[in-house]
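Here the complex is missing one protein chain, while the rest keep their positions.
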Amino acid sequence: MSDAGTTIHELRQLIRQFVDQRDWRQFHAPKNLSMALAIEAAELMEHFQWIDVETSRRLPENPDRLAAAVEELADVLSYGLALANELDIDVSDAIQAKMIKNAAKYPVDEYRGRYGPQDDGPLSE
Amino acid sequence: MSDAGTTIHELRQLIRQFVDQRDWRQFHAPKNLSMALAIEAAELMEHFQWIDVETSRRLPENPDRLAAAVEELADVLSYGLALANELDIDVSDAIQAKMIKNAAKYPVDEYRGRYGPQDDGPLSE
Amino acid sequence: MSDAGTTIHELRQLIRQFVDQRDWRQFHAPKNLSMALAIEAAELMEHFQWIDVETSRRLPENPDRLAAAVEELADVLSYGLALANELDIDVSDAIQAKMIKNAAKYPVDEYRGRYGPQDDGPLSE
Partner (left out) sequence: MSDAGTTIHELRQLIRQFVDQRDWRQFHAPKNLSMALAIEAAELMEHFQWIDVETSRRLPENPDRLAAAVEELADVLSYGLALANELDIDVSDAIQAKMIKNAAKYPVDEYRGRYGPQDDGPLSE
C-alpha cells in the first residue's frame, strides 16, 4: 500500500475488518473511541515532551525514534477512521468542508506567517 | 470528494497546500503538531464528556451535533496528515504495518468480544 | 501526610525539592509541563477507556486497579503543582476565584441535575 494508490475507503475497510473479526464494535462507541484517540495522541506527544521545538523537526534523523512515533500516529489515524466508520460519515468530504471553512477563517493575506490575530502572536511581539 | 474516490495522497496535498499558502510550516514542527492533535482530540471528546457510552452511539440521530463532532474529527485527521507531511512518511504503509502488528498481538480466537486479557476485563468480571 | 493536615504549600515544596535536586527546572518550561499534564491525564483515562460510565464508579472495589489509577492521578496533580511553581501563582487563590466564576456561570437553581443548557442536555432529551 502507498498513499498515492490507496483510497480512504480502503484504509477504512482495513480497520473495519480488524474490528469485526474481533467483535469489537461493542466497545467502539463514539465516547470510547474519542478517549482512545486522545490517549494515542498523548502517546505520540510523549516523543516530543521534553525536547525543543526545533529539535523535534529532526526526528527523522533517528530511524528508531521515527518508527516509534509513526506507530503512534498510525494508532491515532486508525482510531479516527474507526470513529468515522461508527458515525458513518465521509472523511474526505469532512476534511474538504473543514478546509474550506478554515480558508475563510484564515485568509492567506492576513495570516501568512502568522498563526493568529496580532494579539494571539508570540509573547515576544 | 468521497472516501471511495480519494487517495490519502490527495488529502495530504490539500493540507500541504493550505499550510504552504500561509507559510505555516514554520509552526508545524512535530512537537507543535502533536500538541495540536491532542487538543483537537480533546475538543472531540467534549461532545461525549457527560453522556453515557450507549447514548454516544446515537449521535448521528442529531444532525447538528453530528456535524459539530465531525468537524472536530476532521481537525484531528488533518493535523495527523500534516504531521505525516512534516515527517515525510507514508500513512497507508504505517497503518497497514501497525494493523499487522496488532493482529499478532490480538489473535482473533483469544480476543473475540474481549478488549484485553482476562485481568483487564470489565471490573464486573 | 494527610489531606486534612497538609497545605498546598507543603505539597508544592515536595515537588519543588524533587525537581531542584535533579536540576530539572531546565525541562520544566510551561509548554513542556502542559504536555506532561495532558500525557498523565491520558494515562489516567486508559483505566476507564473501554468500560461503562457506571462500571467506572466501582473502581474502588478493585484495590489493585484503584492503586494504579491513583498513581496516575498523583502524576497529574504533581505536574499541576510543578506548573504552579514555575508560573509562581497561588493555587488556592486560583481555584477559589474560578469556583466563584463557575458559581455565577452555573446558578444552582438553573443547573441542579443538569450539566448544561437545555440544548446541551443528553441526546435522549
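Lettered A, B and C in written order, each chain numbered from 1.
Here, a residue touches a chain if its C-beta (ideal position, glycine included) is under 8 Å from a C-beta of that chain, and two chains touch if they have at least 3 such contacts.
Bear in mind that the values here come from a model prediction, so they are computed numbers and not experimental data.
Taking the complete complex into account, the chain left out of view touches A, B, C. Residues of chain B in contact with the chain left out of this view: 27, 32, 35-36, 38-39, 41-43, 45-46, 48-50. Although one chain is not displayed, chain A still touches it through residues 35, 38, 42, 50-53, 55-56, 58-59, 61-62, 65, 115-116, 122-124.
Contact between chain C and the unshown chain involves residues 1-9, 11-12, 14-15, 18, 21-24, 26-27, 29-32, 34-35, 37-38, 41-42, 44-45, 47-48, 51-57, 59-60, 66, 69-71, 73-78, 80, 83-84, 86-99, 101-103, 106, 108, 111-113, 115.
Keep in mind that, in the parts below, only the chains that are shown with their structure count from here on.
Counting the residue numbers used at the interface between chain B and chain C, over half appear in both copies, so the two copies meet with largely the same residues. Taking the mean of the C-alpha atoms as each chain's centre, chain A and chain B sit 5 Å apart. Taking the mean of the C-alpha atoms as each chain's centre, chain B and chain C sit 25 Å apart.
Shared contact sites, meaning residues of chain C that touch two or more other chains, fall at 35, 38, 42, 50.
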